[in-house]
Structure formats: C-alpha cells, structure tokens
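Just one protein chain is left out here, and the rest sit where they should.
Order of writing sets the labels: A and B. Residues in every chain begin at 1.
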Amino acid sequence: MFGQPIVRREDPRLLVGEGAYLDDLGQDALAAAFVRSPYAHARITDIDVSAALEVDDLVAIYTYDDLAGPLADPLPLLIPHPTLTHGRTAHALARDEVNHVGEAIAMVIAHDRYLAEDAAERIVVSYEPLPAVVGVAAARDGSILVHNDVPGNLAARMVQENGDAAAAIAAAPHRLTLDLQVERSASTPLEPRGVLARWDTESRRLRIWSSTQTTTGLRAAIAAKLQLDLADVEVIAPDIGGGFGVKINHPWPEEVLVAFAARTLQRPVKFTEDRREHFIASAHERGQLHRVEVGYDDDGRMLGLSVRFWHDNGAYIPYGLIVPIVTSTQLLGPYRPESYRVEFDSLYTNTVMVTPYRGAGRPQGCFVMERTLDAIARERSLDRVEVRRRNFIQPEEMPYDQGLIFQDGRPLIYDSGNYPAAMDLLTKLVGWSDFDSYREQARAEGRQVGIGIACYVEGTGVGPYEGGHVQIETSGRVKVATGLTTQGQGHETVFAQIVADELGVPIDSVQIVTGDTRRMPYSVGTFASRAAVMSGSAIALAARAAREKIMRVAAEALEASPDDLDIDDGLVHVKGSPGAGIPLGTVAVLSNPLRYAFDEASKAATQFAVGDQEGPPVADDDEPGLEGRDFYSPTRATFACGMHAAIVETDPETAEIHILRYCVVHDCGVLINPRIVEGQIHGGVAQGVAGALYERMAYDDHGQLQNASFMDFLMPYATEVPSQIEIDHLETPSPLNPLGIKGAGEAGVIPSAAVFAAAIEDAEGFPISRMPISPSELFELRQQHRKVSR
Amino acid sequence: MKPPPFGYSRPESLDDAVRLLAESGSDAKVLAGGQSLVPLLSMRLAAPRQLIDINRVVELAYVRTDEDTVHVGALARQADVEHDASTAVVQPLLRQALRLVAHPTIRNRGTVVGSLAHADPASELTAVLAVLGGAVRLVSARGDRTVPADQFFVGPLSTSATADELVVEASFPGRPPRTGSAFVEISRRHGDYAICGVAVCVAVDEDGVLRGGKAALISVGPTPVVVELGEVVAGAHPGGDLSDVHHAVCAAVSPEADIHASAEYRRQLAGVLAVRAVREAAQQAAA
Partner (left out) sequence: MTVLPEELFDVQLTVNGAAQRASVPARRLLSDFLRHDLGLTGTHVGCEHGVCGACTVLLDGRPIRSCLLLAVTADGGDVTTVEGLAEPDGTLSPVQQAFQDCHGLQCGYCTPGFLTTITAGLRETPNPTRDEAREMIAGNLCRCTGYLNIIAAVLRAAELSGGRP
C-alpha cells in the first residue's frame, strides 16, 4: 500500500454530499453575528444596543463589559520570542480601541443568522476615528502609531548572522543592491471559519467543533479562557473546506466567545463566518519590503549576503515572528553564501493581522534570493542556471549547517538533498539550453517570451511532536487516531496505507481519525508541511508497537516464537503456513482477559490459552488490550527541496501575461501516495500562480480593504492556471524519520513569485522587483522604462 | 451576509406588476434574474422596503425576431437569447456579447433587460444596445414610452427610467447586409467584468474595404462610450494599418483608474481592442 497511488477513502462520502463541515452541524444551535469596526483605527466612545433589543427572536448581546476574568484579558500571544519585545494581541471584543476594519466589537446571538444580522445592524457604535497606519512605509515612519505603547510600530527587531557579511561585501570584487517587495495576500480557503459549542449541563463539560488546524491548541486556549480543566473540554475538527494556514491561529475571538455564550446560555451556539468577514477578520500574509546587499566574485559566487527587511504584521501578532523568521532562514534556499546577515523589523499596521499562509514566509525569502542570483547573473553576463550551480550546497556536504536558528528554535541544518541532480532534471525537463534560440525566433515573429527558474528548500516536519494510537478491536477493525487535523490532504488514506503495511491488514479494515481530542489529546497541529512526516512517523511507530504485542500474544496462542510469525490479510500465522492462523480480532480478544464472553469472537477465543497460568492475568509490565501508542519527536526539521521553471509570453499591446509552460522538479523524499502528492503540487502551483499574477489585498490609505470579496480579490478559475504542469521527481529519503519522508504540502507555492518575476523580466528586458504583477502594472512599467530609454 | 427583511409580492401579470410598482413608489426594487440584485441585498447594500418579483409574469418571457429587429422581453434569460437561433441570424452581436457575460450558470438566470436596467458601466449588453442604436420600452401606471439607448443610460448604475417604470422590452436593430459585428473585451479572469470592452459594427463594400463603422465601449466611462468610426475607417482595408481607429478611440474615452487597472492602461486597451474588433467584424461582414 505504501507508495501506491490508491484512490482516496474519504471521497465516497464527500462525493454524495455527506461531508460534515462546520456549518452542516448544529442545526439546532443559536446563531452568532458580530458588529465589526468600519474604521481602521478608532476609539470606541459608546455602544448603544437599544434598537437591537427589539428584533424578533434576539437571545443575547455581548460586549467587552460582559467579559470577566481571563476572558477580559487579551488573547494569548502563542509564540513568544526574546526579540518580540512589543507583542500585542486583540481582546475577544474590542475594549476601547479598534485597530483594523473588521475587528469584533459586539456579538449578537439569535435564532438564526438572518435575525442575528438584523440585530447587529441596529447596534449603534460611536467612534472617534484616529489616523490609520497602512503599509510598511507608513509603519516604518513611525509618526503615527497603531498602539500607543509601541514606539515606531516596532513589534520586534531581529538579527541573525553567520560570519561577517558586511566585511565580506565590502571586500568583494563585485557588489549589488536590490530593493524588492512582495504584497499582501491571503489563504482564502473555500470554507471560511466556523465554530460550534455545546455545553453539557449534566456533566458540566464543553464540546467544541471548529474549522481549525489545531484541536489541541484550541482546547488548551479555551480551557484557559473559560477556566475549565482540560479534561472538561473536548475539541473536534469536522470536515474542513481548506485551511492553507489561516486556520492555525487560535483561539479566534469567535471561538472564545461562542464557547462562552454556549456555557452562559446553556444552549448550543454556532458561528459561521461569511466571505466578507473572512477577508476582514481572519488573517493575511506575504507583505514585506526588502533591501539586499550582496558581494560576489567574478564567477558569481556569493561572498557576503546582507538582507534587511520590513515585515507588515498587521494590527496584532498572536502567532509571533514565525513568518519573518522563516523568511530569514529559508531565504538561503539550497545555497551557501560564505557569510550571511539578516535583519528584520516586524511592524504593526492598522490592517488585518498576519499569520502563516501556505509557504509561511518562504515565498518571500525565495523571491529575494532568486532575484539576487538573477541580478548577479545579469551583471556578470553569466547563465542564470550556472550561477545557481556555483552557489549550491553539494550533496556530499550534507548534513549542512547554515549557522542559524530555524523557526522551531533548533539549528538550521539541512539533513539531505541533492540540488545539482534536481537542477539537472529541471534544465532537461524545460529545455533550458534550447531557450535562447526559441526566444530569438519568437522575437523575429514579434512575440515576447521569457523563461524563469527558481529554487527553494523547505524545512518540513518540524516538532515538537505528533502521536499515533492504534487499537485493534475484537472485530478485527483497526482504529487509528492522530491528533493533528485534515483539510483535504487525504490523511484518511495515506495514514491507512501506512498502517495496512505495518500490520498486514486489508486497508478497508483501517479507520483513521484526525483532529479529535477525545481520541488523541496530545498533538500540535497541521501546518508547515508536517503531517505526513510527524503523524505518518508516529502512526508507523504506534503500529509497530501494536504489531509487537500482536506477535507476542499470538505467539503464545499458536505456541510459536514471535519471530516465526507473520500477518497477512489480517491473519496472524506461522511463516510458510499462510492459511492456518488466528485473525487479529481473536488476538484482540485474547489480549484482554475478561470473565465474560460477549459474542462469538470472545467465545471462540477461549480455545486458546495465553498468559502465565501461575501468575497475574495481566503481567506487571503489560496492559489489557491490543493497542500501540507512540510519539514521533524529531531533533530537527527534514529538508525538502524543489525547483520550478516557467515560460511566459507577454502581449506587446495588452501586456497580458500567458503561461506557456510550467515545470516542477520536486523532492519530498519517499512518497506514501504519489497521486496525493501530485495533487498537492497542482494545488500549490495554482495558488502560486494566483499569488504571482492575480491576488493581493488592496488596502487604501484609510485602511479600507477595497477588494473584500471574490469579485475583486482575484482567485483564479481553471482558465487562469496552467493547463498542464510538467513534474519530475527526485527522492532523497530523509534520514531523520522511520519512513524516510519529507513534507509536500507547501512546495508548489514557494517559488512562484520568483519564477514569474524572472520569466517576465526575461521577456521584457527590464527588472521586475515587486510582485504580484498585473497586466496594467506591466504596462505602466513598460511606459516608465520607455521614457527612461528615450 | 444575509438579506435584510423586505415586503414581497409576486405578481403574475404585467398589469399587476405595474400597479404594485406605482403603489410602492421609490422604495421598491424589481427582481427578475437577481444576479446583480441578490448579492446587493445579501451584502445589505440595498434594503428596499418592497421587492416585486416578476419571475411569474410569463407574458414577458420571450425573445422574438421580425426581419429587422430582435425584441427581448424582460424575463428572457441571457442564456435563452444567447442560444436563440433566429436571434443569431438577425443580430449576431447579441450572441457575441452574451458569450462574454459572466459565466453560463449566471446567464441561466440573468436577464438581458435586467442587465440593461442595472446599467453597470461594465455591462456588455449596454454597449450592444448603444452601438446598434436600440431602445427600451418602459411601462408604468401613467402609460408607456420608448427610450433610445443614448437617452436611457445616464450614469453609472443609473438610467432615465423613473421609480414607477418597469422596463418590459429591449429592441435591437438587426444586421443590415454587408455589415459585420464583433465584441472584444479583456478581463482579469474569465467571466469577470471587463477592464475594457468594445462592441463594433462595420460596413464593407463588395471588395471587403471598410465603408463605415461604429463602436461602443464599456468600462471606460460612466455609460457606454459611442464612437463614430465612419471617417477613420472609410476606404481602409481591414487587414491594413488601422492606427487611425486606435487614436480616434483612445481620444474618445476618459477612463478612470481602479484597483485592477490604471486609466492609461484602459485607454491603451480601448484603442487596441477597437482595432481587433474592427478586423474581426470586417471578417464577419465578408463571410
């Protein structure tokens, strides 16, 4: 099963409309709606709810004044860091100031969403508008503050370095300076956020469903806010219609408030976010401004690289500095500049907060590095691929220590990878050496074509850990649980493939549950392309533990040695005698010495004698039942890599950008299910194209988001993405985990801005230093360059 | 995003619809296709006191052609007009434009007349009515009147119809012999509102040389911008140098910038697309 491109087991119910997404649940629940700030920055001077009280079927209205104890404190700053000296998070409902359009001020509970919105509309909030800080330049300027107690809007300033980059640059034969920019964008899954809470009055326990990427994180946060014991809070992730990073943040104000309302009202309460809310009340990412200085030799080898960048973290920073730290470290990619220094400022603005979005800072880092290498190549009149080769870390240098600290707090050490081999595959796939003549021929026909290449490295499978629990029931069915969550990655299939192989059972007898704290309460979450590595490994280890016990119990029953046994098709047998054995279900019965024979299976098991008849039925160091439980906790991340190439054509008259070819070479180690990995690449590439050519958050100077809908936030249809993606694989197995796998979830999206900027620059003949780019912007750039060249 | 409450009526005859509209004054909205109105209601950007749903007024569900005009009733779905065989013969520009309106799923409900009454500056159908010199018929309790395109579209999302008037029909003049048409537009994504779009009709002589023409542009002004092309195309070969067309059209439009495109880019597109449309229309004329 492992390595097989089998069809997905979760598909049948999803295809017939029997998925259970958040809003499908809780048909009996009360509905929540929110009053949200229409201003980017304002003081709240009054909240008048009197008109709202007249709405039919209104149940409750809450404002900040209704929150007490931990609920009244700001939401947690999840990931502190010594350099994050001025971390600020929101209150669940605004206390006296709002810091972005969309910030929640009041919650209305009614019998349905229509009525809740009617009431919300009637609540009159009085504001004293304040000047808004929008964009890096305004934030950096610091003359207007987002938070009064954060001078210069500076949440954090951080430096990491390896060697003396400044000296190396000064002494280098050649130097370049580049100014680059990536604009803000967002995950925008098709399903916005949602949370449903039920308070069980009899047992005094809270059960929460949330469209979240971390059930255990949310559980701990809610327990803290509501002053409940962890044991009295359950969190379940239902089917989730996409996450792409935005659903890792927790607890959202809505999650805290809905739980609070459910307990207070002793009724189930549900919040289903709508599309406009998702644009103005969830999270964005990508916005950064960079200044690069690089010193290099005649051959284009980087002697010193110094990057200074400014990261727009929005109004609040609950997720800490993960995104800019990832940019800082992953910027290095597959390269080894002799010295490196990176310094960033994380700045507040009066806009939606910033938390990771697929790629989580890597796309920005890749953009910076790849544009730098292209600039070096141009200046030295060298082939762009050759310059990259000269700067690659070589396979024999693995493991390679970049001399920095990664986002997991561990040293940035690449465990494995073969970058020259990947480049060989890519240049062959795209026909790199034939392109110059193709470009010339096109030019002769009046066409403008260009090619771009970009490489990245991705630290995947970061810790701290994930767990797996495998239990074989007396029916023979294998119930498996892992705590992290699923948003379309096919976990029900790939994890079942692992278990089917480890245990020797038919895959149809394996059931996988993810994201349910009742089944696995120890977990971190789904993000950073870690699920296959972390949970895959943990589940494999748990299955092996279960297998060890299976063999031990079955060996006694069969009067054989465990080493002489094998399991095939769910039957434990002596090697060489596949027909005669005992089914796993029977082994399960035997593992649990009860007085009672409940059913045929347990009755039939009485024919076998297990255990020491003189000693205790359950030995000192043993437990009843056929289970395996284990955790995988890596010392450090395992590094996947990829290289993309794109060929574009730009229209000389309309500046439209057409993608002629898109090629991917991808290394994520060993593949559990190649079809699912390919699907992840397709989706990632499409999201990358979207981010390079279509999607951005368009804030005006007053902090109003001008494109808070799918009409104007241009998520691509099938017609906008490449109609073909050419993929070649390299497999450098990871030495760090039992299965040799690396993460694949974010790969497709990381190099897109870089690869398209490079291709368009190649077609146009002038630098592209800001992404995304639209035809109108390309047209304007052409005009600018035409004026200069006259 | 849920609509606010409103009073609702669903008349089954034109007379009833007109009467209801007269009674409600300016606080009513007419619901036909709903593809523009319903999102506005859901976003609470429109909150009419009364919604008059005319989807049962079947007497308005027609598309008819006589030899020189296409008559489209208020309830004719865009998809139905797009696929109507006789319409395609009498006035091919309708199908050429309709193919570009949003997506087929939207066209299954949206109406041609509704799009005209909504008068979005990016609506393809407004350019079609304008370039063909078509007209709309308005009915109210006070009587009925016919308004030509150049007097109907008065501003962005604004027509000269009064609050108590219902647009019941649009009429599109048919295609004279030795003429051709084309609709060319550029949008950011397939089916989006156009950044710039041009409807063109041209006339050619027996040798395929251009004799005259007219263009109407969308998304480059508050209402469709009509440009007479007669002088700039007369005597020109459609496959040759049409830079005069480019310049004339660029000079005629005063586009604005928005988050999707600069004003200069729109102006550039106006000229480029007009030339492409003239060439395409001339080919159709010759065929």
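Just so we're on the same page, a contact is a pair of C-beta atoms (placed from the backbone, for glycine too) under 8 Å apart; a residue touches a chain by one contact, two chains touch by 3 or more.
The model shown is predicted, which means the values in this text are computed figures rather than measured ones.
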| item | value |
| --- | --- |
| Option from A:Gly490, A:Pro583, A:Gly703 or A:Pro751 whose C-beta touches the chain left out | A:Gly490 |
| Contacting the left-out chain in the complete assembly, out of A:Glu54, A:Asp73 or A:Glu379 | A:Glu54 |
| Sole contact to the chain not displayed, among A:Met1, A:Leu145, A:Ala165 or A:Ile240 | A:Ile240 |
| Hidden partner interface residues of chain A, rising order | 7-8, 10-12, 14-21, 23-24, 27, 54-57, 112, 114, 118, 188-192, 239-242, 244, 274-275, 487-490, 675-676, 678-679, 681-687, 709-711, 715, 717-719, 721, 723-725, 748 |
| Residues belonging to chain B that touch the chain removed from view | 1-8, 10, 31, 34-35, 38-39, 41-43, 51, 53, 55, 79, 102-106, 108-109, 190-191 |
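As a working rule, only the chains that are shown with their structure count from here on.
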| item | value |
| --- | --- |
| Length of the line joining the C-alpha centres of chain A and chain B, rounded to whole Å | 44 |
| List of chain A residues in touch with chain B within their complex | 113-114, 117-118, 121, 274-276, 653-656, 694, 698, 706-707, 711-712, 714, 716-717, 719-720, 774-776, 779-780, 783 |
| Residues of chain B that touch chain A when the two form their complex | 1-5, 43-44, 186, 188-193, 195, 259-262, 264-265, 268-269, 272 |
